[in-house]
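Below: one structure, written as structure tokens.
A single protein chain has been omitted from the complex, and every remaining protein chain is retained in its original position.
Labels A, B and C are assigned to the chains in the order they are written; within every chain, residues are numbered from 1.
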Amino acid sequence: MKKRVAQLLMLASLAGTGLTQADTLPEALGSSFEAINHVDMGRLQRDPLQEFCSKPRGQAGDSAMESALRDEAMASVVFPAGDDFIGDWARGAEVANNGRGLQYSDDPEAPNGGNCYACHQLDPAEVAYGNLGPSLTGYGARGQSDVMLRYTWTKLWNTHAYNVCSHMPRFGALGILTEQQLKDLMAFLFDPDSPVNQSIE
Amino acid sequence: MDLMESIRNAWRLAALFGLLVAAAPSFGEDAGIFDEYRAMFGDDNPAVFVIDEGEEYWFEPQGPKNSSLEGCDLGLGPGVVEGAYARLPRYFADADMMMDVEARLIFCMRELQGRPSEEIQGYPYSMRGDLGTELEALVAWLADQSSGMPIAPGQEHAKEREFFTLGEQLFYYRAGPHDFSCATCHGQEGKRIRLQALPDLTSHEGAAGAYSAWPAYRISEGVVRTMGWRMRDCFRQQRFPLLGVGSDVTVALQTYLAVTAAGAPMMAPGLKR
Amino acid sequence: MAGKIRIRAQLDGDTCEVKALMRHPMETGLRKDQAGNAIPAHYIEEVTVTHNDQVVMHSYWGAAVSANPFLGVRFAGGQAGDTVRVTWRDNTGATDEGETTIR
Partner (left out) sequence: MKHESGAGIARRGLLRMGVFVAAVAAVPTKLWAAITKPSAAFAATDMDGTFAALGQTPTESAGIIFTTPDIAENGAVVPIKIEVDESLLPGVRRLYVMVEKNPNPMAAMFSMIEGAAPYVETRVKVAQTCNLYAVAETDSGFFMASKETKVTLGGCGG
């Protein structure tokens, strides 16, 4: 990856002279972005999954590739020791509400958020929720079996294990959230005392 | 596992007593919840001040050459500002480059005024506590000079068509620790993030609504923001590095958007959250 | 005198409706800039509206009035062609004014 970044940076310095303009995607990326704070140019490199999922809408991907990526995603999931899935729902609520983390404007020392409300309804009392993903209000009522817990953990860890090219970030697989934060989110979803599972008048 | 068992029991109890959560109320897209709020603003858009300031900057002699920008060719000939914004981005033979309004202004400042590009590129957009920057003001005025005119970016030159394709590829480019592309948020109709409606920028209607309204006075920040800033800040939230002003990526994406929006009238500077 | 206040004054029956938009950052003194330094408080403290040199409305503001402030007031006794003036003074002592005629 370092070599690739160096290559991109070299292109960037060429473009900076104003003598040339990009003709290709990698050239354009290399000449247009610059590293800032803790965010480096390596961020622009795609892994095979990202590359596969970058096809313009309507363009079908190779189905063999798709199942290989799905299998790889499934294999990437690390379950908590002793299947101890459930943390503290109140802390989970904070993770769900926090939209910060990994932006160049964020404090790299502060914990990352899950930004769940950007896309999902959770606590029914919170009116500011997005709809890019399905509503998760009342999630605990979907069941509390081991299968359900493992399924949900897997979705949080690497959503592509079930839905290749889902819009959701890979919170576990890419290290956005810690194992403890994921457990707290699980509690936020499943704990009967969690606001997610309360009704409002 | 005791904890899990007790949680399951609690659920069984809850179900028994019929306490399960009722379907929570759900808003549609924007569902008009901010209509009342937005209606209270009426026509009073503080961008009017910024438009005036932009006009003053255009005619003000500056830089080592002590020259104004009056001779700047925005694509319709030197000094022609009316309708020029609506025809961007476009290919400029004198620079042999595709340029958006910001790239072109920086080019003109260098060529006509002798000001180094870094002067503007280093501080293009307002930071907290600022009332505005020269670039924002110029863009606001130029957009106002195209108000009501149809969006009609250049697509004759090979480079112009190439940049449309490049822009489309960039729109779907997923990368970074969150796997986000532009399409993650702006590729479907009827979506919102938190409560903010997300235009589907792949459709003519969505692209037209978005492209025609920038630059805009952003009430949350008290300043006019440009389309270039909008792109930069989207990429910040995509967890990408810093997007350069007037860079190939921003020009290509704006070309993709403007072509998708073509024909719709410019309505900028608008009023945004 | 070209100040940075936009004013509209329109008659609606006997009432003159005045709407003014002012150019001011209205800093609370509680915010920090990108470098983490406090941005000093800077806000309009006093605003008056006059009709043909007669003060009709006087106000004191805190920093909680939004940036680039908007003010709408109404008064009786105005006639088309009369002068309406809006004047402000901020906490640094700077002042600005703008005027228009009633339509």
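Note that in this section contacts are C-beta pairs under 8 Å (C-beta built on N, C-alpha and C of every residue); 3 or more make two chains touch, one makes a residue touch a chain.
Everything numeric here is computed off the predicted structure, so don't read it as measured data.
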Missing chain: touched chains present in the view: A, B, C
Using the definition of touch stated at the top, determine which of A:S105, A:S145, A:N163 or A:S199 touches the missing chain. A:S105
Pick out the residues on chain B that sit against the missing chain. 33-34, 36-38, 40-41, 51-53, 55-60, 130-134, 137, 141, 144-145, 193-196, 219-222, 237, 273
Mind listing the chain C residues that contact the chain we can't see here? 1-4, 15, 19, 24, 28, 30, 45-46, 48-51, 54-67, 69-78, 87, 89-90, 94-97
Chain A residues touching the omitted chain (full complex): 97-101, 103, 105-106, 113, 115, 117-118, 127-128
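The rule is simple: only the chains that are shown with their structure count from here on.
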So which has more C-beta pairs touching, A-B or B-C? A-B
In whole angstrom, the CA-centroid distance of chain A from chain C equals 47
Averaging C-alpha coordinates per chain, one finds the centres of chain A and chain B separated by a number of Å equal to 24
For chain C, write out the residues touching at least two other chains, lowest number first. none
Parts of chain C lying in touch with chain B, wherever the complex brings them together: 4, 6, 19, 21, 23, 25-27, 31-34, 39, 66-68, 70
If we count contacts the way the header does, which residues on chain B are in touch with chain C in the complex? 44, 46, 48-49, 127-129, 131, 219, 222
Sites on chain B touched by chain A in the complex: 1, 3-4, 7-8, 10-11, 14-15, 19-27, 29, 33, 95-98, 117, 159, 162, 166, 168-181, 183-185, 187-188, 190-195, 198, 202, 235-237, 239-244, 247-250, 252
